[in-house]
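One protein chain omitted, others in place.
And then chain A:
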Amino acid sequence: MNKWSDNRAWWLVMPVVLIVAFSAVIPLMTVVNYAFQDTFGNNEFYWAGLEWFRDILRSERFHGAMGRQFLFSFIILSIEIPLGIGIALAMPRKGFWVPFCLILMALPLLIPWNVVGTIWQIFGRIDIGLLGATLDSLGIDYNYTQNTIDAWVTLVVMDVWHWTSLVVLLCYAGLQSIPDAYYQAARIDGASKWATFRYIQLPKMNRVLLIAVLLRFMDSFMIYTEPFVVTGGGPGNDTTFLSIDLVQMAIGQFDLGPAAAMSLIYFLIILLFSWVFFTVMSYLDRAEN
């Protein structure tokens, strides 16, 4: 669609710019400020240059959290995206059950994240939880507070439980926009199920899928509440992801300098990924028009 060119449109976006500037730019400047300075207390600061960045980039603790974070996001995406597509394809396309399915599927998305944590914390316990008790009675040695693998499995299953519906709903919306005529044409041409998926359904889903990958990657990359409630970052540091580590450093230990430097590195990674996704998305937009 052609748009009008008019710089007065800035007046319309001004309120947004002001509020976001107040709630994002000013705090971010504080972070930048801390990242380059050191203090002995008493609000006396002196210039530290790149020292904090050097420390953070060399520290084992940061490397560990970063590695775990990427591994976690990678596992989450490789499970949730295919599973979400599969379930969206399996859902009924119309009929009495559709709104019912949609509401039930959206349910986990609306539960406060700490309650999600609480639900799985309880669900996985051997003494009072259904999952833990079932596994225990099957003779499987399961304990998410002691065993690293169990903790990871619990967190991954929890995240799949929590967020796969988002992928399903996005893909489902993409599928709904395909006119029946396309399917009829495919049937006349004798297209196999795979061909229908590959050449009709997937191309119609690619934009929503991109949104799904973007949202899932970003949200899993900054996951905090759920692992904080379920495992608290343990056993040891085995489920300490970037956000948990950062909050521990900033609010727990009040190490302003390192925490600020880490925030900036964290933020830059996010910025880089957003930019890549955004470029791909506007490229697809242009290709479509």
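Basically, a contact is a pair of C-beta atoms (placed from the backbone, for glycine too) under 8 Å apart; a residue touches a chain by one contact, two chains touch by 3 or more; residues count from 1.
To be clear about the criterion, contacts and distances are computed from a predicted model.
Q: Quick one: find the hidden chain's UniProt protein name among "Nitrile hydratase subunit beta", "Carbohydrate ABC transporter permease", "NADH-quinone oxidoreductase subunit K" or "Sarcosine oxidase subunit delta".
A: "Carbohydrate ABC transporter permease"
Q: Touching the absent chain in the whole complex: find that residue among A:F36, A:Y144 or A:F221.
A: The single option touching the absent chain is A:F221.
Q: Consider the whole complex, including the chain that is not shown, and state which of A:F45, A:W113, A:Y182 or A:F197 touches that chain.
A: A:W113
Q: Thinking of the whole complex, not just what is shown, which of A:A133, A:A191 or A:V213 touches the missing chain?
A: Spelled out, the listed residue whose C-beta touches the missing chain is A:A133.
Q: What is the set of chain A residues that contact the non-displayed chain in the whole complex?
A: Residues of chain A in contact with the hidden chain: 1-10, 12-13, 15-17, 19-20, 22-24, 26-28, 30-31, 86-87, 89-92, 99, 101-115, 118-120, 122-123, 127-131, 133, 161, 164-166, 169-170, 172-174, 176-177, 207-208, 211, 218, 221-222, 224-225, 229, 242-244, 246-247, 250-251, 256, 259, 263, 266-267, 270-271, 273-275, 278, 282.
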